[in-house]
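Once you've had a glance at the structure underneath, I'll fire off some questions.
Here the complex is missing one protein chain, while the rest keep their positions.
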Amino acid sequence: MTNHLIAHLGHVELLTPRLAETTWFFTDLLSMYVVKKDDRSVYLKCWGEFRTPFSLKLSQSTAPGLGHVAWRAESAEDLEKIASMLQSSDSAAHWSENSEYGRGKAFEFSSPEGHRNEIFWNITEEETPPQLKSKIRARPLKMPNGLMAVRRLDHCTLFSSDVKAVREFYQSIGFKYNEGVISSAQRIESGAFLAVTGQSHDLGILRDITGAKGRLNHVAFYSNNVGSWIEGCDVFLENGISIEMGPMRHGITDSLGLYIIEPGGNRIEIFHGSYVNYTPIGDWTPIITDVDSESGRFGTAWGLGFLAETWLTYGTPIVEVSEETKRSIRKSREAYTHFAYEFK
Amino acid sequence: MTNHLIAHLGHVELLTPRLAETTWFFTDLLSMYVVKKDDRSVYLKCWGEFRTPFSLKLSQSTAPGLGHVAWRAESAEDLEKIASMLQSSDSAAHWSENSEYGRGKAFEFSSPEGHRNEIFWNITEEETPPQLKSKIRARPLKMPNGLMAVRRLDHCTLFSSDVKAVREFYQSIGFKYNEGVISSAQRIESGAFLAVTGQSHDLGILRDITGAKGRLNHVAFYSNNVGSWIEGCDVFLENGISIEMGPMRHGITDSLGLYIIEPGGNRIEIFHGSYVNYTPIGDWTPIITDVDSESGRFGTAWGLGFLAETWLTYGTPIVEVSEETKRSIRKSREAYTHFAYEFK
Amino acid sequence: MTNHLIAHLGHVELLTPRLAETTWFFTDLLSMYVVKKDDRSVYLKCWGEFRTPFSLKLSQSTAPGLGHVAWRAESAEDLEKIASMLQSSDSAAHWSENSEYGRGKAFEFSSPEGHRNEIFWNITEEETPPQLKSKIRARPLKMPNGLMAVRRLDHCTLFSSDVKAVREFYQSIGFKYNEGVISSAQRIESGAFLAVTGQSHDLGILRDITGAKGRLNHVAFYSNNVGSWIEGCDVFLENGISIEMGPMRHGITDSLGLYIIEPGGNRIEIFHGSYVNYTPIGDWTPIITDVDSESGRFGTAWGLGFLAETWLTYGTPIVEVSEETKRSIRKSREAYTHFAYEFK
Partner (left out) sequence: MTNHLIAHLGHVELLTPRLAETTWFFTDLLSMYVVKKDDRSVYLKCWGEFRTPFSLKLSQSTAPGLGHVAWRAESAEDLEKIASMLQSSDSAAHWSENSEYGRGKAFEFSSPEGHRNEIFWNITEEETPPQLKSKIRARPLKMPNGLMAVRRLDHCTLFSSDVKAVREFYQSIGFKYNEGVISSAQRIESGAFLAVTGQSHDLGILRDITGAKGRLNHVAFYSNNVGSWIEGCDVFLENGISIEMGPMRHGITDSLGLYIIEPGGNRIEIFHGSYVNYTPIGDWTPIITDVDSESGRFGTAWGLGFLAETWLTYGTPIVEVSEETKRSIRKSREAYTHFAYEFK
């Protein structure tokens, strides 16, 4: 078994009903560079991304949501190998008929509940214009002077009505299952964190308690500097972007998280910290947190008492959240309301 | 009018029913140095405090709470001047009969609702033992190797059933009124932030909605480094100390706050950021936030949706909080529950 | 004796032969706001400055240098008091005949070797335009999204051919002498750090070993965040601004320093850390470092082996540095070249 058919997350396409405002968010607040525009889409790149023509594609749409997630194969052979594996198990998977900016031929497939994915090998990068060249040769682009300038696309976290099925699908194409969250009482999985690199996760999967299928929870970008990560919260504040959750420590993945909703409606994470785990896939036992036997603070180690209710229900596309669902979340928390008194 | 009778906050005495555990908290987690112990008390100092024999006195008691707050006069003459001002207005104010470690004669007085204070001029510092000497001559003590090592005592925040009365009292002895929080609808003051230095506040006063008098909300210590301030949250986590509120940005005072309850039960803030305001007292108009006309995020600019309920009710000594009080806090918040959707 | 005649450093005027480029440096790299322009000058302000119409004035000139340093009096009475003190000792000191943007009547005087100063009381601030208003009421202006956005003017450091004379002059008008550097062997003072606030220094004085009089060493701005302070070095790098010295720890003043030369030729410090010292002036004994008996690292506690040679000789206006002067600096350092081996 190997996790090396896929090298890394290549790019993510986000759909937005407000393309101009969404573009403003990524360029003016996160200091990403626009590398190309066409009729329907804007392509952006962070300053610290190697060998990729772009990492974020924003496309005008009627509603927010995930367009697709794109992965880079480890080699031309690995692309063929993964394509043939997928074709044998999924009749809908197919070589793409679209030519996408910056990449060669690509194979398209979907997760078991319809999240669109593609994988490719060949890429074409355009020459960096002089004004974007860094003074540091090992830096793909000039570092912008922005407090919240993000260094690179980090990971994508899907909402799923069936975490187990989606997790097993990605494991079948070589993802390493680093961490999981289960409820032994309810016999369900509520979260899974998988990687193709040494990161804690390149792909997150969270249970969508609304029951909707194929939604997006968030796309995460890496903040390079814990000082900027924390003081940069003020960048969102000063520019009218509400912070939904964080700054906080997630116990699971041991990461620093901060979530905002971009003007188009998609949730974006500004991510920092977390671990690297280079343990070979053949020697790795996933770290599993059972929410029914856990006394600790697995979701929110600090930063707030609980995961925000909206973080558990809001995704894109947006769906109605039933009162019953909201009540059940609130009910599950009543026991915790006096956390300040734990010292007694 | 002058704010220069008092030079700075000298020390705070905290009462604790668990002296050993409280001392552990300040030495092992906040990396303060014990400079003296006697039968009932432990005296501690931070590494960055100039000309003070200690800044925190911990005294064994049956319950947590504030012993007293001690201020250093600007000069010997100013001590006499303030004493004579206070004696003429308050028959209970008097020259102290106690000799306290490290200071000369002191004048004792109380706030309008009984918070004990003293003011002194002369101090005696003992020679720094060799192992505590810093390699930097301008550093009072060796900087400890602790992620949450605090540099100095920053401020003390009182709970008060009558913020206006307590505020006006401190203004009468020269404090500058930097910021205030009022409710024009309820015709009450709910917060006041006063300074004798260029800090945003050396003294905070918060409305105690339980109606109790003379309680302590918190004592704050300054964290020297925003990176340690944020990653240091894990120091509390790893050592079983629950973070009650934060990390967060307070809109009022523009500060970074983080609150924990030390094992004796007193609330401690790890404080960073905030402004300096050197505007002369004669040209300063307090910044007043009216909670009834304010649409912004004055208490919690980011970090969580609201000030934690316990932060508004829990103080030391501990009093019972009525269900009605809790309900009224929760009621006032219902309008805010969907803050994640502000972007719409 | 009191240090309270003067409240704080009000603004600094810098002369520049390249006004456009110098303005670019302060607006595009340090994220300061231009609040006014006239024929010859540009007036700028940082986001965190209270009650001041501006803090930096840039004026077109044939050569770089200090225009003047402006101080705010503690009160109208204190302005008169200081004016009358100065008039009695210096026949050239006089009430200003110039009306400066934003301030009322001012008294002009010079240091013993000609650095121009003024002091004023009345100020006029213009209404903040809506797009510069902060979401935080206690924040004077909107915090910019810049990694190197400076919060406020911090201090001004003069070069002087006679440190003692200049130091004693400022002490005579109420400055507190926090720290000094002397050579007992040479019987000279080589540095003095004085304050009117709780800062380590609002005014620095460094010996100008070229023998020139009345020059400027640097003007310092406060960086709000140690993470930005260090990663922000890359902002200078990416924009072709050479870092002359730092990032480093100064032993004296216990501060984090970083020096760049702005395009007009003046040295600017990005300053962070340092101590606050609220000790009353009547109880303060200056911390004196004697370079002849000191084994420690007083200038550069870490960051580099020595103070950069240029930092000791380059000032504005620029003067020729003799080969003998350069040789004498290099000679004094020969003993230190193997500092890496101290552990032996």
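General remarks:
In order of appearance the chains are A, B and C, and numbering begins at 1 in each one.
Basically, contacts are C-beta pairs under 8 Å (C-beta built on N, C-alpha and C of every residue); 3 or more make two chains touch, one makes a residue touch a chain.
Note that this is a predicted model, so its numbers are computed, not measured.
Of the listed positions A:114, A:129 or A:280, the one in contact with the omitted chain in the full complex is A:280.
Among B:81, B:142 or B:326, the one in contact with the hidden chain is B:142. Set against the missing chain, the residues A:182, A:226 or A:321 yield one that touches it, A:226. Chain A residues in contact with the hidden partner, per the touch definition given at the top, are 2, 4, 7-8, 48, 50-51, 72-76, 123, 135-139, 152, 179, 197-200, 224-227, 249, 251-254, 273, 275-280, 282-284, 287, 289, 296-298, 301.
The missing chain lies against chain C, touching residues 226-227, 229-231, 233-234, 236-237, 241-247, 249, 256, 261-263, 265, 273, 297, 301-305, 308-311, 314, 337-343. What chain B contributes to its contact with the hidden chain is residues 28-29, 31, 134-136, 142-143, 145-149, 224-231, 234-235, 237-240.
The rule is short, and it goes like this: only the chains that are shown with their structure count from here on.
Counting the residue numbers that touch the partner chain, chain A and chain B have more than half of them in common. Centroid analysis (C-alpha atoms only) places A farthest from chain B. Distance between chain A and chain C, defined via averaged C-alpha coordinates, is recorded as 46 Å.
Centre-to-centre separation between chain B and chain C, using Cα means, comes to 32 Å.
Rounded to whole angstrom units, the spacing between the C-alpha centres of chain A and chain B is 41.
Residue positions 226-227, 229-231, 234, 237, 240 of chain A each touch two or more of the other chains.
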